[in-house]
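To start, I am sharing the structure in question, which I have written as structure tokens.
Selected chains from the complex are presented in situ; the others are not included.
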């Protein structure tokens, strides 16, 4: 019997990507689709690429609309998930694509979001140490942020293997879909094409504490993170360039070995052969993660670089992967490691 | 038992797209992969987005390599398919993604390609009148050109319904993958980003006689075609803006009705609701065709516009669709109408 999935926030980029993946998932059936300002509109007008759903009409995001599903995906602006989740029964698998339940430390949440902390849910990054176990059978899942997904997968093996000092520097370039579909002047095509620009510099981006949380857990001690996100002229994709000072005795071989070991059995994370570097185009539309790592002997740093699709592995693909685990389905079901390129 | 498929020319864009689709096809198994200058290289280095095939190594395109398959896809430079096809038995389904067997009139071939005509194979555009019947059980298929696919699907209903005079004007914008993977200065990213430019203007583009062939067949009389291709700053997609003078008595309603009727039962061709226009992004990576049509009463013209992914419906998706028909499989198997957007 098919798993019945509702998507709250079906008109945005995260919701649209979730639907794209669910349409190809062999065990799910798409139930209610809701939106707020867009309720009453045809999905075909809002998400013209989702042809099989073109005739569906968005409902308001109400408890009634979301009732009667096995899974509810929340693709809502941050701060709105808790109120919706409370109204869903404890037997419904609720997966939050937003930020509300990612952070463990309420003080972090309050400092970066300026509102009371809603709580902490199991974290939907199965590739972290202990990540899968935390999700099995869970009824609540917090999907990681796109940047933390890319950066954590790049650096966690260095920290779990004790290769890196506890000060990480992360510079990541993201496609514009990461900024969402609400129209703002600086996100106009005229502004972003041909331009690279940073934002949230100096430790103020909201994904920073989430990275710190993941890397510190891997290191077993507090790790500081200098994170600079940049906006790149492409619709999708994150390239995260991450580095940290190497601990004494680290060599190119020990670095390579640690990453090979960390990802040997991961279905979605691929350590590239030596000499080949990640490219966001290669993971376009897929749930794959491309990783490469180098040791720079002159700067004495470990440099790890990852490429993901911010909407797939970075958002909706990560959600489906976690859903599969929580429901006891094969983890790879409905997900692809094949990018759409060129 | 799986259909075993070989791909000759697996390092190029058409071959890569064929593999992307075949990897998701439930009834096929990927056999030999061949290339010429790239023989001996890992596919992972040449097509880094095809992760499940990353370890495969390209062979030379020889009869031996291609032997023992149910289907052989030829993604070769034009002029090379005949020699390879001759060496494959009559029971092998040979599908040519190149131009060699598309044209019926040898004089057209010789005028536009400057070499002897190799012959004519059943034409892989099932949506044409009689298109499916020509492919059922066939062992040889000529996949249409990308521009003729887009333009024919846009204008054929106008001609079959007798709505349009026999002089068509077609201006199409293509993503750069249509020009292939051989590096040429004018195809560098530095040159194409931020630039629109025409080429092959004035009736000299090689896809012109193929369009004339399709539209004339639909009209039942010779149709002239003024075709101008343009290169657009995007990797994939064709937007074909096609028009012809309306015959007397044509109205907006009669035009709409003709197109609704033509495509009512087509699984891949979608006439959009009135007021919505095609966008190449909406069909990115999918086999769908978006079509919209208008009647301009002041200019007295029928204007039909289609959007396809040049590599999918315009090349490899059309090949798989035709393969499915030829093999008696469900036509939609392994093909999607869901684009990767935004």
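General observations
Letters A and B mark the chains as written, and numbering starts fresh at 1 in each.
Operating definition for what follows: a contact is a pair of C-beta atoms (placed from the backbone, for glycine too) under 8 Å apart; a residue touches a chain by one contact, two chains touch by 3 or more.
Please read these numbers as outputs of a predicted model, since none were measured by experiment.
Number of identical chains making up the complete complex in this structure, 2 of which are shown: 4.
FYI, only the chains that are shown with their structure count from here on.
To overlay subunit A on subunit B by their CA atoms, one rotates by 180 degrees, a value rounded to a multiple of 5.
Rounded to a whole number, the gap between the C-alpha centres of subunit A and subunit B is 35 angstrom.
If you check the complex, the residues on subunit B that touch subunit A are 13, 16, 20, 23-24, 42, 44-45, 47-52, 54, 177, 181, 193-194, 235-236, 270, 272-273, 276, 279, 281-286, 288, 290, 336-342.
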